[in-house]
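Inspection log for the structure reproduced underneath, given as structure tokens.
For this depiction, one protein chain was excluded, whereas all remaining protein chains were kept in their positions.
Moving on to subunit A:
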């Protein structure tokens, strides 16, 4: 496992200008009647990448996956896999396999036969099929259940059969449609790590569709955030969280506080933003924002400090009143109502058992953050 970790750490082909993209969506549009499911979308995925398509239902992520599998044809644009245009290639001739959200296990076949199905179709010799099936059963730890039928298995076991069946053919790309959606929370968390290990072990390219951001953050090398048939941002989980490219992404992934305002002053490094009520904050990471531009400053709750007295030497400190407190054990969430009425969410880790600056409902409080703690968003 150690070696797998080190492979993962150095894996960033998207930063390498010489890296060859494995899957390319080029200006792909898909319409169903009047409805545009995917709108002029371009995307590259690299070999051995664990890529997640994240978005709310109806954002076009499943359509994208189904176009890759061959169940839907793009209305316009093209999809390339390993340099080959996939247009016109039917699903049964594509070197990709899919794990279905419903698992789609064949109810009239045993676990063994389900896993062997694709291999038989390929015309693999019988002895090799047996060997591969045994190997797959071992991989997903289902050896004792080989002779069972799908309806005699638990949800988690079925999920494993579906997984084994879809990787048995060693596809170039494995497509996973909400692979953990039907599992309960605990099992889902365990399976996330198992999927990551499996992907490393087999060296396959995984494209996973999910609406669960935690799942995407845990497993994926890169995440594409989708909305209304368009990709809003493609980046690593850390980038998506710490440097969202738009208000939509910032809101979609995790919790965020947004300060809407205008850039009042701009230096090389910093920008001063004036809110609608006149409150001023000084921030870094202002990017291209020029003076006078309408922007939003997005900051995550855990990067905001709450204190009963005005913190000394802090550039950004806003006064307010504690409106709500939620104690969650490992951390405490404060909702502070600022003097201008905006409610700020702040989170602090409960590193000590007893806080040295106890705050309670309706206390005067100051929220403060460093200039580089958030990002300025123009979109």
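Assorted remarks:
The rule is short, and it goes like this: a residue touches a chain if its C-beta (ideal position, glycine included) is under 8 Å from a C-beta of that chain, and two chains touch if they have at least 3 such contacts; residues count from 1.
In the analysis below, contacts and distances are computed from a predicted model.
Not every chain of the complex appears here, and the one that does not is recorded in UniProt as "ABC transporter permease subunit", selected from "ABC transmembrane type-1 domain-containing protein", "ABC transporter permease subunit", "Ferrous iron transport protein B" or "NADPH-dependent glutamate synthase". Shown as candidates are A:165, A:247 or A:300; the residue that touches the absent chain is A:165.
Although one chain is not drawn, the whole complex shows that of A:102, A:308 or A:362 it is A:102 that touches it. Among A:28, A:69, A:273 or A:286, the one in contact with the hidden chain is A:69. Subunit A meets the missing chain through residues 69-71, 90-93, 96-98, 100, 102, 104-108, 117-118, 121-122, 149, 151, 165-166, 169.
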